[in-house]
Each structure stands twice: as structure tokens, then as C-alpha cells.
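Only one structure is covered here, and it is reproduced in the block below.
The complex appears here without one of its protein chains, the remainder shown in place.
This part shows chain A:
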Amino acid sequence: MIHSLFLVNASGDIFLEKHWKSVVSRSVCDYFFEAQERATEPENVPPVISTPHHYLISVLRHRIYFVAVIQSEVPPLFVIEFLHRVVDTFQDYFGVCTEAAIKDNVVVVYELLEEMLDNGFPLATESNILKELIKPPTILRTMVNTITGSTNVGEQLPTGQLSVVPWRRTGVKYTNNEAYFDVVEEIDAIIDKSGSTITAEIQGVIDACVKLTGMPDLTLSFMNPRLLDDVSFHPCVRFKRWEAERILSFIPPDGNFRLLSYHVSSQNLVAIPVYVKHNITFREGSSQGRFDLTLGPKQTMGKAVESVLVSSQLPRGVLNASLNPSQGTYTFDPVTKLLTWDVGKINPQKLPSLKGTMSLQAGASKPDENPTINIQFKIQQMAISGLKVNRLDMYGEKYKPFKGIKYMTKAGKFQVRT
């Protein structure tokens, strides 16, 4: 199982280590540093590295490498999932997961890690259980603790740990009972030069914020559940009910959680909400290149496309770009060659465009590579797959909760090749 954990920052310093079995020397990380040096980009460090006596499995989140050391055959996904859980927990506790935040809360971090793994076996990774065991630091609590000498460690056995519904604590009480669901869909797509779709898929999630008193039992039904053929559920969802009736039936955890994630693959028709007209050309022998980009809405069901951000990695030979946006602002970083254009909202009547020239190194040959255009956008009040929640019912409790549902579509990895 997981032997040790090292946290490494972007400059290659180990700023925290934790061992669940015997102590493994820091020098084991040298193999990681070697790999880090070889990698051209921070994210290119291979996630599994073998050393003579150990294996290093790492994830990169928030510019921190979480490097787990294992010694025997352990499923790597298990380790990676656990590391992600660690990151999520830190973020949950400290608001952000940065080196400074971790250093500021080093004792809590240590206590958390100790609670999360025992001898390398996961112990308590559910955030509501952890929060019962170790209270998250807040400014108020720190003050109170300092004054009264009380502690931020729970005295009681976490009740959820052993119940049939380990994700929910008992005795939850709210004055305002509310349940909100966000249906968020991300489109991943690759569009080729001519504008036709090479691949497009939708990664959808339903994130919930449930603050309900007692032990409510919820059911959520959809207008078009047939869209959901590839789903992953929160453990609280009763799988049999879903199989039989296509209804989500569950006792929700308290607070924020991800109820469901789903995947609508390219076989089903995925609507593409924006199109790009582009003309990026370099001429042989000339030190100038032309850049011409126009964006427009496509299949948006009448909703506005907002927060549009276009970015593109221009070829290495490009020295500078002098462009003229019809709206928004653009920046070009001459070092990384990254062009970003903050467009804002697309107005269908007056399509946003970015036109101008790029200057190349004098005498250099025409760049070989074609830049790819990356687009980010948001569309409120619409799930691009067409998924619609039908109704939400609550059983087991008497009160009437306040219910809300929100839809949003975002661009995931939305790439246009030129």
C-alpha cells in the first residue's frame, strides 16, 4: 500500500513528507527530479516512475506534485485517486491548495494525512467524516482555540464511519431546508481546418448542494434519461433503481457533493455552439504573416455565448503580433508565443473578429506547424446535450424543502485546428 508521500513544489523542493510505514529517505525523490528535469513541461512528468526499490506515483495539481512512494504491487489508479482525494481535502479545508496554505496549516495537514491512511490503507477519506474528526481551521476557531485552549480535534467517534450511509452524518438540522442541483456540461471537441467536427463529446456532471434536516430520501427523475448511458454515481445512488426505472434515488450527503457524472460520446450528435473562421498564413520569404479570426454562434438554442476566451500557441518563429480586435482585448506573450483574446460575449449581429499581422524573424523559413486555437466559453441556462431534470421528490421527512436546478454549458478542451 502507500508507503510515503512527498509534496514537491514547482522549483523542486520537498516541503512536506509523511510516512505511513517505515521512513523512506528523501533521496528516493531524486528519481522524480530527474524525470522532472527531462520533461519539457511540468505536466509532462510521467505519472509512474520506477526506481530500484520503489515506485513513485505522482499527480500535479495546483502546481504542486504529490509524489506517493509504494514498494509492493499496488493499483496505480488507487494511488492516483487517493492523491486527488488528498488535494480535494486540502482545498476543502484551506480554501486553496497551495504551498503557503499547506505550510500555514502543517499540523492540520499532518493530522489529516494520518486520518486518511493507516499503514497505507485508506481510513477516512469522506470529507464529512474528516470534518467531524478534525475541524477545519477558520479564523474564528483559531482565535477561540487560542483563547479558550479548546481543540480542533473531535472527541467523538465519527458516526458516519460505521452507518449504512457513511456519507451522511446523523442529527443534521437546518432552519432553511434547501436542495440545489447544478447540471454542468463541458464540450470537448476537435474541429478540423475546414470546420467539420472530428470528435466531440460531452462530459456532464450534476453537482448538488443539499442542506436538509434529518435523513431525507430523494428521487430525481429526468425528462430524457436515455441520454445517460455512461454514468458514474456517487456511492449514495441506488444503482438497482437506476437500472430498473432510470430514476436517481438516494439519501444525500450533507452539503456539497457530486451526485453524478456522465459522458455523452460522439456517437450521439453533439451540438457545436460556436464556429470559427480563421485564416492564419505565412508566406515563404516574407517576414510577415496574416492573422484573421472570426467567431460566431452556431447551435445555441437561442442562448447567449458568454465569457469567450480564445487562446492559441503561435509558432516559435513568430516574433510579435499586431492585431486589431473588434471587441475585447488581446495579449501576445513574445516569450511563450501564447496569444490570448478575451472576447466576452458573442453578439450574433456583430460577430467578434481579430485581424492583423504577425511579424516573423527576418530570414527565417516559414514555420512548419499549424497553431491550434483553443476556445473557452459559457452558455447559461442550457445543457447542450439536452438533458432536463423532470422532478425532485423527497421522502422520509415532513418539511417542504426549497428546490432549485441550474443548467450551464462550458467549453472543455475545445480545439480548432488551422
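One rule holds in what follows: a contact is a pair of C-beta atoms (placed from the backbone, for glycine too) under 8 Å apart; a residue touches a chain by one contact, two chains touch by 3 or more; residues count from 1.
One rule holds in what follows: contacts and distances are computed from a predicted model.
Visitor: Going by UniProt, what is the name of the one chain that was not included in the view, given "COP9 signalosome complex subunit 3", "Small ribosomal subunit protein uS9m", "Exostosin-like 1" or "AP complex subunit beta"?
Guide: Choosing among "COP9 signalosome complex subunit 3", "Small ribosomal subunit protein uS9m", "Exostosin-like 1" or "AP complex subunit beta", the correct UniProt name is "AP complex subunit beta".
Visitor: Can you tell me which of A:235, A:334 or A:396 touches the chain that was removed from the display?
Guide: A:235
Visitor: Determine which one of A:9, A:98 or A:203 touches the chain that has been left out.
Guide: A:203
Visitor: Pick out which of A:92, A:111 or A:207 touches the chain that's been left out of the picture.
Guide: Only one of A:92, A:111 or A:207 touches the chain omitted from view, namely A:111.
Visitor: Write down which of A:50, A:299, A:361 or A:390 is the residue touching the left-out chain.
Guide: Result: among the candidates, A:50 touches the missing chain.
Visitor: Specify the residue from the set A:355, A:388 or A:413 that touches the hidden chain.
Guide: A:413
Visitor: Touching the missing chain, which residues of chain A?
Guide: Touch with the absent chain occurs at residues 1, 14-23, 26, 39-41, 43-44, 46-48, 50, 53-55, 57-60, 71-78, 80-82, 84, 103-111, 114, 118-119, 121-122, 125-126, 137, 139, 142-143, 146, 149, 151-157, 161-162, 164, 166, 188, 190, 192, 198-199, 201, 203, 229-235, 239-240, 243, 258, 261, 263, 265-267, 313, 316, 368-370, 372, 374, 413, 415, 417.
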